[in-house]
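Here's the structure we're looking at; comments come further down.
The other protein chains are all here in position, but one chain of the complex has been omitted.
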Amino acid sequence: MPGLIILAILAIAAVFFSLSRARALNVSGGQLSNLHSRPFYHGLYSLLWVAIIGLGVFLTVLFLGSNLINMLLLGEAREAFPDGSTIEYQLLMNDARAIASGGIPSRVDTLREALAGKYATLENIYAMSLLILPAAAALLTGAVTLRQVDVNWRARNRAERVIRFILLGAAVIAVLTTIGIVLSLIFETLNFFNNIGWRVDKYLFGTRWSPLSGVHDGSMDADKVGAIPLFAGTFLITIIAMLVAVPVGLFAAIYLSDYASPKVRAWAKPMLEILAGVPTVVYGFFAAITVAPFIRRTGESLGLSVASESALAAGVVMGIMIIPFISSLSDDVINAVPQSLRDGSYGLGATKAETIRQVVLPAALPGIVSAVLLGISRAVGETMIVVMAAGQGANLTLNPLEAVTTVTVQIVMLITGDTEASTAAGPAFTLGFTLFCITLVLNVIALRVVRKYRELYD
Amino acid sequence: MTNMRMTEQDLGVRENKIEARGVDVFYADTHAIKAVDVDILDNTVTSFIGPSGCGKSTFLRCLNRMNDTIPICRVTGDIRMDGNDIYDRSIDPVQLRARVGMVFQKPNPFPKSIYDNVAYGPRIHGLVRDKAELDEVVEKSLRKASIWEEAKDRLDQPGTGLSGGQQQRLCIARAIATAPEVLLMDEPCSALDPIATAKIEELIDDLRTSFSVVIVTHSMQQAARVSQKTAFFHLGNLVEYGDTQKIFTNPEDQRTQDYITGRFG
Partner (left out) sequence: MVDMATLSAHHGSQASRARLRKRKMAELRLKAYGIAAILVAGIALLTLMSSVVGQATRAMTESYITLPVTLSAEDLDPDGTGDPSVIGKANFGGFVKDVLKEVFPTVTGRSARRELYDLPSSGAAFELREQVMSDPSLIGQTMDMTFLASDVTDLYLKGDFGKLRPQPHSGDLTVVLADDGETAEIRTNSNDFANALAEVKEELLDQAVLLRRQARLQNTGAEVFAARATRTEYADAKADLEAQSASRIVERDRLAGLAEDLERRAGEPDGTEALSDNSPTVIIRVGDGWAKMTEIGMTGGKADVVLPIGAADAIPPGDWKLYLHDLPETARKISDQQIIWIEALNERGQIKSVFNTRFFSAGDSREPELAGIWGAAVGSFWTMLVTFGLAFPIGVLAAIYLEEFAPKNRLTDFVEVNINNLAAVPSIVFGLLGLAVFLGTFGVPRSSPLAGGIVLALMTLPTIIIASRAAIRAVPPSIRDAALGLGASRLQTSFHHVLPLAMPGILTGTIIGMAQALGETAPLIMIGMVAFIVDIPTGITDSATVLPVQVFRWSDFPERAFEARTAAAICVLLLFLVIMNALAVFLRKRFERRW
């Protein structure tokens, strides 16, 4: 249905395109040079405005409409049934909707019937306005733009201005996304902090994490929202991952840029690219099915007790995932070190290894540091590997053979768990916000360092 | 000028330090050096001149096997230093380059402190026993490259922070500190002002007492001023090689004549 309406609006726009174009031809009296703008631009100008206004009205009605209906009905319900809880109203609305649409309500009574009737009428009005308002707006706009067509009408400049605004709008979407992320995370975070009586210290430094146990009326026990076990678990897995990824990635990059023959490079580079293209859920499967049992068996044959969801397994696989990331970024910066520096070193009788260790790596260090920072940021934000291979219990330990949980695992558990969404959202979004801040800081530092570095050698 | 030639005579007989016979160099399919024979004498400054792209740098880089670092580059022929074939399998290019130092056309100080730049060679080759000796070598080298006065108060600052001319002198100091027997200099003065150039020329003359020096230059005057031997390259061929004085006053080949009188190049 909405798809059809969009198509209809686009069709109207197309119609006005040809109308305006035809009219422009007409007013030119067959002499195109009379026109300020070519007929095509008259058409384009109409088309753009009709589409923008039509789609704009459509989206506005679509967005406002359902919210408006909800608000009206809720008002009605509150009048008839003054002091119920949020959940009761929710139930009431759901039932009314179910009755109206022929579904199965939890209960039927007069209030529900009345509300259902009201709902049906409003829904009708809504459906009608969704159809009529955008079409009317589109037609009206079309008529206006059609009338503007004239020999001296600067349709091309106008149309180009509109297009430039559209371009600007597209560029702004990236900024809007960031704003959307920050706002939605902050909103729930503040809510959550409010629910724990602003004991932010308990969240940041507490060592017990079970936010949903014993929740009532939305207020949470500040003693049970200590995120330290999650931070520690994230930290542990990240460290393990970096212990795997940094040496392997860095040495691979050094080898590929300074030692490997073109032939080796021709297969090693694509190999690393494949490793980079493997979806994280596949790494998660690999960690859970192959690596974790392997580590467990190896540990047991050495007489160690290894949890079946050990931090080691998740960390190692995450490290493998990050290897290509580190190696390709390092490869870039190592290659960017000018050959003249290498020549200078060779010219003094240095070996390749000395040149790399004492000249190339120090020169590339900022780039490598930022690659490592970006790698850490990835490891911290990585979700699927840990969801599938790390533990779920908030276990405060630094032993890599035990199960630990991470920030991302807890977000997934909270959001996909059975607890009511509005309750679970608080801690989940707060963790998300924490994650966002950590990765943001890492990214900003890393990008700064890289930019400085580029300026140095470009 | 004449004085200089006097001293040259004083030094008496000199031996061949490096002998090159029938050297050909190819970059993939480009034949960059064609059957070149040259002798580099001990305690002598030899200059390579010739129009741009004629292969001066390429030939210079053959002398310490810097061409090995370019994968597509192939060198054939016979180059001997003190009678030993430097392209022999038993010769290690790393060791060779310690004995045949190089200063590049473009200054390329390492992103380290001035001190560490100069100390780099002595350190990797283990030339000194302790810090005091290293300090001494660094100071001597910087003095020889006549940059000590400018650098002595900022030894711990990055070498990349110096001006282009200072950087070039730093690179020369760096090469001297490694104590090579032959010093190859590829247009060492192209980035320098006349005063610094004069200083470097003085330095080169000074170095002659302990090293043999090969210098590539585009300046006829410079070649005439500093060198005792001159080789003129053209399109990969060694056109003429002999005493500098002779080349500049009485060349045998028409092309040399044309080049030094500025008719092409």
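A few notes on this one:
Order of writing sets the chain letters: A and B. Residues in each chain are counted from 1.
The rule is simple: a residue touches a chain if its C-beta (ideal position, glycine included) is under 8 Å from a C-beta of that chain, and two chains touch if they have at least 3 such contacts.
Bear in mind that the values here come from a model prediction, so they are computed numbers and not experimental data.
The chain we do not see here touches A, B in the full complex. Within chain A, the residues in touch with the undisplayed chain are 63, 66-67, 156, 160, 163-164, 166-175, 177-178, 180-181, 184-185, 187-188, 247-252, 254-256, 259-260, 264, 268, 271-272, 274-275, 277-286, 288-290, 320, 323-324, 327, 351-354, 356-357, 374, 377-378, 380-384, 387-388, 408, 411-412, 415-416, 425, 428-429, 432, 435-436, 439-440, 443-444, 446-447.
Considering the complete assembly, chain B touches the hidden chain via residues 92, 94-95, 98-99, 122, 124-128, 133, 136-137, 140, 176, 179-181, 210.
The rule is short, and it goes like this: only the chains that are shown with their structure count from here on.
Rounded to whole angstrom, the centroid-to-centroid distance between chain A and chain B, based on C-alpha atoms, equals 58 Å.
Of all residues in chain B, those touching chain A in their complex are 64, 66, 69, 71, 94-99, 101-104, 106, 108-112, 120-121, 124-125, 171, 174-175, 178. Every residue of chain A that touches chain B in the complex is listed here, in rising order: 262, 338, 340-351, 354, 358-359, 362-363.
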